[in-house]
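A single protein chain has been omitted; all remaining protein chains appear in their positions.
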Amino acid sequence: MLQQDSRIPLQKIATKLKVPKSTVHYRIRRLEREDLIQGYYAKLDASKLGYDYLAVVLVRAKYGPQYHKKVGQKLSQVPGVWAVYYVLGDFDFILLIRAVDREDYMRKLESVSSMSDIERTSTQIVARVFREDPRVDTGA
Amino acid sequence: MLQQDSRIPLQKIATKLKVPKSTVHYRIRRLEREDLIQGYYAKLDASKLGYDYLAVVLVRAKYGPQYHKKVGQKLSQVPGVWAVYYVLGDFDFILLIRAVDREDYMRKLESVSSMSDIERTSTQIVARVFREDPRVDTGA
Amino acid sequence: MLQQDSRIPLQKIATKLKVPKSTVHYRIRRLEREDLIQGYYAKLDASKLGYDYLAVVLVRAKYGPQYHKKVGQKLSQVPGVWAVYYVLGDFDFILLIRAVDREDYMRKLESVSSMSDIERTSTQIVARVFREDPRVDTGA
Amino acid sequence: MLQQDSRIPLQKIATKLKVPKSTVHYRIRRLEREDLIQGYYAKLDASKLGYDYLAVVLVRAKYGPQYHKKVGQKLSQVPGVWAVYYVLGDFDFILLIRAVDREDYMRKLESVSSMSDIERTSTQIVARVFREDPRVDTGA
Amino acid sequence: MLQQDSRIPLQKIATKLKVPKSTVHYRIRRLEREDLIQGYYAKLDASKLGYDYLAVVLVRAKYGPQYHKKVGQKLSQVPGVWAVYYVLGDFDFILLIRAVDREDYMRKLESVSSMSDIERTSTQIVARVFREDPRVDTGA
Amino acid sequence: MLQQDSRIPLQKIATKLKVPKSTVHYRIRRLEREDLIQGYYAKLDASKLGYDYLAVVLVRAKYGPQYHKKVGQKLSQVPGVWAVYYVLGDFDFILLIRAVDREDYMRKLESVSSMSDIERTSTQIVARVFREDPRVDTGA
Amino acid sequence: MLQQDSRIPLQKIATKLKVPKSTVHYRIRRLEREDLIQGYYAKLDASKLGYDYLAVVLVRAKYGPQYHKKVGQKLSQVPGVWAVYYVLGDFDFILLIRAVDREDYMRKLESVSSMSDIERTSTQIVARVFREDPRVDTGA
Partner (left out) sequence: MLQQDSRIPLQKIATKLKVPKSTVHYRIRRLEREDLIQGYYAKLDASKLGYDYLAVVLVRAKYGPQYHKKVGQKLSQVPGVWAVYYVLGDFDFILLIRAVDREDYMRKLESVSSMSDIERTSTQIVARVFREDPRVDTGA
């Protein structure tokens, strides 16, 4: 329920679950302490904020001892890169990048391709987002 | 600020921005009406909820008039598929899938590959998530 | 010289080549009759006219008797497609496309990919044009 | 109209657009000053000038800081290379090359492949040009 | 120990593990009942039996509901195919095939490629076996 | 028969083949001396022992004199790698790897990819084993 | 010796091998009867005869029972195709084609690509022949 609307009143949750409000309060605190709930965020519409140039980038890195840790961390810090997956397949990393326009995208891609550990990148421009909803399916 | 913590008190925002609390209230309402703020969500840790089998799936579909709209919508409804990008490149769609384990993943992939419009899928198993933070960079 | 500036006065050409103006006139008429000179065009700046979304599209078509003639002609008539090359290699056709923006490009690509003879397209978005000068090197 | 025939009399344009000839004159001057009209060229038939060996070359370059600017400019100066596109995809550059024959083409390709920044080239020989008309669609 | 030599006397195992022989007997029976021990085999040298033509075959199948079960079972019954893996990646199945010589291999491959569900096969001829030891690492 | 069950009594073989038991004994000894019979093994169920993460890894190595011998031997000693084939095709080596889980697999893959002779690896995760029976077809 | 010069006098061979001329005569007859010597040919220079457009064509065929026999025989009869190899790898057939010029080549390729059993062809234009000597190395 908190994934649907983090500002739902505790009383409403309590009523639905038929438990006292204090129990709801207590359980939420525990989920927060266990880091299962990682935070409460307002979700903004990226395209309305001008982020209209999206890309999925397939990356090949140069091999070496522990290369994927070093490269993965560096990639995570490139502005505009909001997801960095280390994958087992034809590529080493798959990145999701948001940019304002082509010029902005090229600056961000340049930050990736100029790293000395990066061998190749292949950009797949996103023509349309059919779904992008990172909320976890809790079966609720 | 609401992206960092959606439960921040309005007064705190007001103090930081040096505007009256009522202005903050009014502006947030307007952002909500304009759908720039799409909601307030608790962010859960997918792996702690047991979603430990992640994959990026590269999909090729069969061509035909308006094929990408039909296929994109069908793909968006497959359980576990939380992102569906229609891309301009070697593939037609790139999917992000979360599953509990391999069996669960195979059921979800089967839902994709058994669609008559799908020609091929190539699964890239995610070995490690270095970053996955869908919050939009607002330069704040 | 006419490739550099089609409005150059005949007298100037005559002086440079050290031949009478009438000879220049006569020779140009002959080159026109032989269709070696195909016309006189003003060259416009595509990006200033709003054509800012350029792509090179690699196309694979379905094989069949004389398929490349039929497909090549159909591709030539798609709006926005300004070059259609039938190539001997991994692809069958390479197209150059100009569009105003992504939406416009997708409409044009849809005209290509919805043809029944087309098996696959792979779009290579042009990030920057370093050179695009179709004038023929005449060694002049 | 100037794209169709750059030598059209101003009076004819004026009559068509129903504006005074002086207005036509003034507007053309402005388009020239704004560099929207980049020049007036005679268009020659490349194959009649002996340029019968055409190729589209897919190029991969070695990555490095600002590599695409340096490489793009060098590629633009290779004789016979009339178009150089920096693309976001599996390749880094796509070149259009005109040569007289195979020997001439190989000399030109050698100028490309012997650059130290070039990793690989893949030549797609053009078997037939179905369309090559760089004029911009102005909706006129 | 039974993986190293299935004919090791129970007494020897008992001595090593410092347990009574009857316990060894009992435990082995239990492992057999639980199907953890699947059998006791003599290991033959395939090349000395004339099986000198080995190949790893990468297979793509046509998609359809439950296709991988049907195809996987059919592939498992082709003579000479001793391993059939359904994989998540660029291919659908990877087969290990042993044949006496090229003619024999081609007959076996023909059994695979003539199945209506098979789209493509790519044979990787084994030039040398550096290791092929299916025994499970038990950390013993 | 020994491939089916290495613990079959010699008398049973003798009866089946209609030869004296001593002949059976003598012939088995000869096959052992000729190394045609390489040993007698209990076959364990890898998945019941917790080896549930299987992969086929396609490996490209850096070329050099006798590279495949050096690399092949090093790959054979990586824990968890139970088969190493040197192949003539797009790849240089194909490995079969068994691991307990993803973390374990990644450690083993890291042992491969951190070798200085290895250029690239491509992991094909095994989703299902349809057949894995290394016994040689003796036509028996 | 006959491979080097089929018109060498028998006496010269006899002297070199230190056997009587009649023995040489007899042995050559036997090699002819056994079809080990398949004929005596003048070798012509293809490029001097105008065959200046050479290509290696990689062909993929549609699978089906005994497809490679049917397709291989049809390919062997295409004019200009002087070698047809059925290969085990990423392609099904590799062809060597000689043509007079591009037009001639395209006619010949059209004969290949218009066969209903052919799925794709990829032409590799030969830029230079470094060696083409079909004589068998006899260690002589």
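For reference, chains read A, B, C, D, E, F and G in written order, and residue numbers begin at 1 within each chain.
To be clear about the criterion, a residue touches a chain if its C-beta (ideal position, glycine included) is under 8 Å from a C-beta of that chain, and two chains touch if they have at least 3 such contacts.
Keep in mind that what you see is a predicted model, and the values were worked out from it rather than measured.
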Per the whole complex, from G:18, G:33 or G:48 the residue touching the absent chain is G:48
Residue list for subunit G contacting the dropped chain reads 2-7, 34-46, 48-49, 51, 54, 56, 68, 72-73, 75-76, 79-91, 93-94, 98, 122-138
Across the whole complex, the chain not displayed is touched by subunit D residues 55, 105, 109-110, 113-114, 118-120, 122-125
Even though one chain is not shown, subunit E touches it at residues 102, 106, 123, 125, 127-128
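The rule is simple: only the chains that are shown with their structure count from here on.
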The larger set of C-beta contacts, choosing between A-F and A-C, lies at A-F
Per the C-alpha centroid definition, the whole-Å distance linking subunit A and subunit D comes out as 41
Shared-interface residues of subunit B (touching two or more other chains) are 88-90, 122-125, 127-128
